[in-house]
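In this view, the complex is presented without one of its protein chains, the others remaining in place.
We just call them A, B, C, D and E in the order they show up, numbering each chain from 1.
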């Protein structure tokens, strides 16, 4: 019994010390993974994921605190990329966080806008320009479609308009020649 | 992080590790101590049960497990690590030998056997102690696995007269021992090992019984 | 913790997070030892004991274990417990011990034990942890039993062969008569993999059907409302 | 919606498979001539089982039956199963093997074109592992009449040893191994002496070598028809010849001659019909050479040192495992990136 | 010399840890979705297993056996291996964070990768000497890595296959592993031929 104790104690002492030392020697700081995740997120900054923006969500994913299926603007494609990056299973978009919508931009109704600047403060990407009591305009190419400017507008003059397809942005469709049980 | 804190942390984790180790090793050591007698007894029981299957308990009256010679590596018995031969005596006279034997050429490696040989040189019985033959194919050498419970394959070795020993080969090789088609290798390995063991017993019979208890036996001179 | 919580933990272990067919952990014993149902279930029972004990012990001691050495400590505890169980079986349930042979020490390396300890016991209180260990063990045993039965039936046409080693006198059931040629592959590793694959697919199928039913029910409810 | 190109060559999977079936005919003819018509029964059994299995899976999956049943790929699989299994295996063994091939190895992966393993060879391996005895019984040429064959196929269990003689590959191997074992009746014999037996012909087994020749003829026609390319047959035969020739040259009494290796067992049907399976085999030119040469080496190793009588089937499966990586690593340089 | 070669060959092909001995399956199933990660896991396991075999041999022969406490073998081995794994984990975390994230729960699980304990125990059972132990450990882990990488290759391609829904994912991977294991049975008997 005593030998057994001595032997195992010896082993444990050596290993315990070794581990303690290694855990300090190889301590890691920072997390480059967050950048990689953030690079996948669509940067809409809409907060639908439940975090105050894309990067906080990325940090949460990297820390294992959030699922990968909480970003509706990123859509299935985004989830798939995250699953790939992190080696996790793909799962469909979580319903409580919203649904994937066609890409839209916000448009301010010129006639109604009162120039209150509330939307400017709301817009996370500075896509709205204008000064107080002046008409505000949305730079369509910079609007991410996050809809954050809709709620603050006191006169409800902002609407979301789906981005129209042009010959330049037109995409070839998936060739579906799905052979069903018809034959 | 300074050297000293690193060291202190190492010391702390080391201490906790040691504490756990001590507690749980103690638990194990205690259990080991508490169960050792029981385990040894159970193992001996098991061994005796096996022995009684190949050598009827009525045919000897000594404490078989305590009466043996030790063998070094003995190629004739397939033993590359050594083993034991137990001696059965009835009223002090030689009644039979129980040989630990290995058939090295089983389909999936070695097959550990015990072979009981009576004083007159006839084989009394054989059991496979451990083997890894293919389940459902080669494992019929083990009576527990043999589908034919009524007359298991291994029972063919019960009572082979000394004179019949040259026929201790599988039929395919021109002998008497039947085998299962498609799994000749297992049968051949066991059969050949039994024949070798019986020959060894016959060749060394007298010297084996003459040897001191527990003596290291040198094999054929 | 209320009753519902325990129930959830139990259901989680047995079905939702079943080790063998959902978490895909603890596969080695599942595949290696399921050649027949008796071996399979015996090992399953031993695993339940080990899992319950290790979860209990570690949940109770969790606050004393520093993070950096948690894994070695967990393993130390599990290995010690397994050895204790092994020795105890050897001494007092010798017949059963012989049937299980090396399978009990193998529990040490069964990653599901460590996975549960890490994922559950290290973060929860002892009561729930014990239930979790037992439920996970039952889930594993179920998979083992089904797989063992499948492989035994297909492979050799019998059920419960070897039962006499636990209950002397009982005879295995011969299903297809003595002429059944057997299907050796089922008992060998390839059969193990394929059978488990089918089992996983079976569970997927049941889940999918349940989901589809729930969906249909929801739709119907909506339609009724409208 | 149809986009360009609007014109297409008239080619179809069905045509491809039909040509493969036709190319098997010379070999089958020789088979029937030397070994009797039992093989035709096996071909029919396997074809029926394959179609049934395929139809069932298609029905379950809701895929168009007419389209996929007529693509003939299942029939190719079935014929290759029948031709590589011994001709006198019981019917249930053929059926089980074929069903496993079609249902597990092919349809579980999504059916035609998606299976990573060769269905016919997977069936062969499954069956030889499960029934090593039944799967090793090859009658000698002219040994059994049609009636006996039918009885064997449909007659349930039987005492196999009484009917079959030693088959060339198996017999030679057992003998060669026995030659070094003092316990064996073959002790001290040499390969050349062993090959004098009545079961052996000029190069391989008696009769069997003509079957192999039939496969060769059909295979060459397939190359001419551009269904398969020369790479796989050439690399397989070449590598098998070289490897077995080397061992034979070093040790003429311990190994069979390279010609014997080429003419026996599954070598020819393997080289032209099995390894060439486009679905489970390598696809790039260099990949094909590597794939087939690897298969040849494995075939030789398994034949000479392994536990099973023929290595073609296992070698095929083993190389199938390597295919994704071979294909990935042997991509030919694309236009403009060639080094020449 | 040849016997050493046979130790390696036997461990890599004939008695492949994963496909024939059925050890180490959880990482085999879990880390084989991408070729890249499979290679990483293979490398990590090879390192741990080879080192573990050597260390456990030394501890067994110079500590446990002289002290007569062989019944502590399992415990001692697994604790040593756990420590090696932990150190490896820390090193990987430092040197390749993505690999670390991807290997996720599997790195600590190398500890309970049955193979990592099974192989040292097999070394004891097979009475290997130090060199043999190391070679056997190395061979087994190469066998593990080989199976893992090849499996990952197939699984990457399977991604595009129209597998029946219930079989999608792990189920068809199991079937694939089964067929790989079947193929490896072709090596049966090779290790006995010398």
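Just a few scattered comments:
By definition in this document, a residue touches a chain if its C-beta (ideal position, glycine included) is under 8 Å from a C-beta of that chain, and two chains touch if they have at least 3 such contacts.
Everything below uses one rule, namely that contacts and distances are computed from a predicted model.
UniProt lists the omitted chain of the complex under the protein name "Ion-translocating oxidoreductase complex subunit C" (options: "Ion-translocating oxidoreductase complex subunit C", "Simple sugar transport system permease protein", "ABC transporter ATP-binding protein" or "Multicomponent Na+:H+ antiporter subunit D"). The chain not shown here makes contact, within the complete complex, with A, D, E.
Not every partner is drawn; the one left out touches subunit E at residues 156-157, 159-160, 162. The missing chain lies against subunit A, touching residues 38, 41-45, 53-54, 77, 110-112, 114-117, 120-121, 123-135, 137, 139, 142, 144, 154-155, 165-167, 169-175, 177, 179, 183.
Counting the whole complex, the residues of subunit D in touch with the unshown chain are 1-9, 11-13, 15-16, 64, 67, 71, 73, 110-114, 227, 229, 278-279, 281, 283-284, 327, 331-338.
Note that in this section only the chains that are shown with their structure count from here on.
Among the chains, the centre nearest to the mean of all shown protein C-alpha atoms is found for E.
When chain pairs are compared by their number of contacting C-beta pairs, C-E comes first. Mean C-alpha position of subunit B lies 33 Å from that of subunit C.
Centroid to centroid, with C-alpha atoms defining each point, subunit A and subunit D lie 53 Å apart. Between the Cα centres of subunit A and subunit B there is a gap of 66 Å. Among the residues of subunit D, those touching two or more other chains are numbered 104, 126, 129, 131, 134, 307. Chain contacts: subunit E has residues 71-72, 75, 79, 83, 86, 164, 167, 169, 172, 175, 179, 182, 185 touching two or more partner chains.
Within the complex, the subunit C residues that touch subunit B are 35, 64-66, 68-69, 72-73, 76-77, 80, 83-84, 87-88, 90-92, 94, 98, 155-156, 162, 165, 178, 182, 184, 187-188.
Residues 60-61, 104-105, 107-111, 114, 116-117, 122, 125-126, 129, 298, 301-302, 305-308, 311, 313-315, 317-318, 320-322, 324-325, 328 of subunit D touch subunit E in their complex.
Put simply, subunit C touches subunit A in their complex at residues 68-69, 72, 76.
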